[in-house]
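Of the protein chains in this complex, all but one are displayed in their positions.
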Amino acid sequence: MLAAVARPTTFRDVADALTLLVLLTEFAMLRSSLPRSQVRLYAFQSLAVTALAALVAARHGLGDLYVIAALTLVLKVVLVPWIILRVLRDAGTEVAGSHRLGVATMVLIALAVSIFGFFTIGSMPFHSSSLPTPALGLSVAEILVAFMIVVLRADVVSQAAGFFSLENGVSVVSLVVASGLPLVVETAFLFDLVVAVVVFGILMRVHHRRTDTLSTGVLDRLRG
Amino acid sequence: MAVELAPAESQALQVLTIVALAPLVSGFTAHVEARLQGRRGPRVLQVYYDLAKLFSKETLVPEDAGWVFVAGPIVAFACYLLVPLLIPVLTDFPLPLGYMGDIMGGGFILGLAGFSVALAAAETNAPYAQLGGSRAMTFGALIEPSILFVTFTVAIITGTDLPYFQAAASRASVAAALRPAHLLAVLAFFLVVLNDTARIPVESPASTTEFGMIDEGRTLEHSGPLFAVLRWGSSMKQLILYVILINVFTAPWGLAGSERIGSVLLAIPIFIGKAMAVGVIFAVIDNSFSKLRLFKITEFMAAAFLIAMLAVLVSILGGG
Partner (left out) sequence: MSWVLVVLLAAPLVSVVVCAVLPNRAAQGATLVAGLLCFSLSIVLVGHPSSTALSGWLMVDPLSTVFVVPTAFLYFTTAIFSVGYVHPAGDEVARARYLRRFWVGFNVFAWAMLMAPIVNGLPLLWVAVEITTVVSALLVALEHTPGATEAAWKYVLIASMGLGIALVATVVMYYAGSAVLGSGLELFYSRMLPAAGRFPPQITELAFVLAVLGFGTKMGLVPVHTWLPDAHSEAPTPVSALLSGALLAICFYAILRYYEITERAVGAAFPREVLLAFGLASLVLAALVVAVQRDVKRLLAYSSVEHMGVLCIGMSFAAPLAVVGVLLHVLAHAAAKGTAFFGSGSVVRKFGSKDVASLRAGIVFLPWSGPMLVLAVLALSAMPPFGIFRSEFLIVAGGLRSPADAAAAVLVALVTLAAFGLTWYVGRTMMSPASLGTTSSEADGSPEPPPWPWGGLPAAESEAVLATAVVTVPRAQGEQERPSPTRGEPSPWIVAAMILGLAALVVLGIHPPAALGTLLHRAAAQLEVGR
């Protein structure tokens, strides 16, 4: 259609491929049954986001973005997965397959939701100066799939990982439409994420101490 | 001055290549697979010997089976003969009959083949054959959306759904072939081929447990020449799918650029070499993964569909 006119370039292809990788990892997180592998997938996804940030920085000569990429690498690829894996190791229990629905059903639902997001954003008059504009639709789709993870998985680790990967999606969105955000603001976002991760970690521990499980199946007391 | 082949002759040569060399590729794949598992394995030409042996035997037809039992394998074989007319097996320029059908048309013909085999299986009244037939049709229906979307993707990128032109578009630039949408489509089609050629993780090709069988189960009641036709047909089907995977999507190089007899004949070993390389990849996959439980196969289908769908999305809005 309209974009078929645009000449694809190498930069564009690499950027598209990385964004797609972020989305595909999200789907993999949705279906992977072990929380541990989910966290590893998250680390991998963060790596893709880092690469994307570095790519944009190199392409447009944005020094700030190199800093962001480095911070992302340290925080999201190393620190955050480390924190969660430690919680998991200390908990000593494994929740295998906390899917609320069958995997195929979940994937299809998430697919429908992400397509919805993709086309909704596609109909908006966005134009990105830093990345191919469809990356926006893909990252919004990724955010919606992250929502599906939180909704459709029933253990605290998956839900937390879902939230963190949602944040990855937002990072990509901001790379696409707001690559010029001031460094101080971006850094504030990132450190906020780290604080959130620490709190998630504490609450996961609290949850495990009280209920002796990582499943959220026991969280049904409060109603009405 | 080199001898030129008439277009009709080239076309006949394409069909002939598929018919004659499909057992070779199957045998080679089985051989490599056995080697990877540390076995000596069957000889590369074993499939030919098997076919020859089967053709020399008598045909047994179950008591209450009708003419469909006999017609099914033959119709399927005819279908497999037809498809190579439409796809670029040896030449990179469209041959006259190549315009008969687009890639959907080829898909329909393959579908008819599967259908007739399933009908023949249903005709036997034998539980395992019927089970195989119905499973094959069910999973075939489930994988169908992925095939459709792969076709759409490639059609969107190249602006046509004639296999020859798609191959030409893939060949036009390496960059174009490496575009994310194209890569996703290839990946999705790869999964489709895994399913349609009855490989792991969908079905274990060397399996002898009838409960896990899908495609293999259909042929349990056939014997003698009819069984030979079925086996031959299934190895042809495999090679046809390899052709589409290689010569349309991934590596449409080494095809004959003209009708000179030398270049057309040279294209045959090149093509078989590529097909064998793909066979090796499939053999490696067979050895690296385990077969999915029957009820988990839908997850495999969902994954294929997901990737195909993403390919369409990216190609529609991204142009790339």
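Annotations
Chains here go by letter, A and B, matching the order in which they are written, and residues are numbered from 1 within each.
The rule we apply is simple: a contact is a pair of C-beta atoms (placed from the backbone, for glycine too) under 8 Å apart; a residue touches a chain by one contact, two chains touch by 3 or more.
Owing to the predicted nature of the structure, the values given are computational and were not obtained by experimental measurement.
Put simply, the hidden chain is in touch with A once you look at the whole complex. Interface residues of chain A facing the missing partner chain: 124-126, 140, 143, 147, 150, 156, 159-160, 163, 166-167, 170, 173-174, 177-182, 185, 188-189, 192, 195-196, 199-200, 202-203, 206-207, 210-211, 216, 218-219, 221-222, 224.
Just so it is clear, only the chains that are shown with their structure count from here on.
With each centre defined as the average position of its C-alpha atoms, the distance from chain A to chain B rounds to 38 Å.
Taken together, the chain A residues at the contact with chain B in this complex read 1-6, 8, 10, 12-13, 16-17, 20, 23-24, 27, 31, 102-104, 107-108, 111, 115, 118, 122, 132-134, 137-138, 141. Within the complex, the chain B residues that touch chain A are 156, 175-176, 178-181, 183-184, 296, 298-299, 301-303, 305-307, 309-310, 313-314, 316-320.
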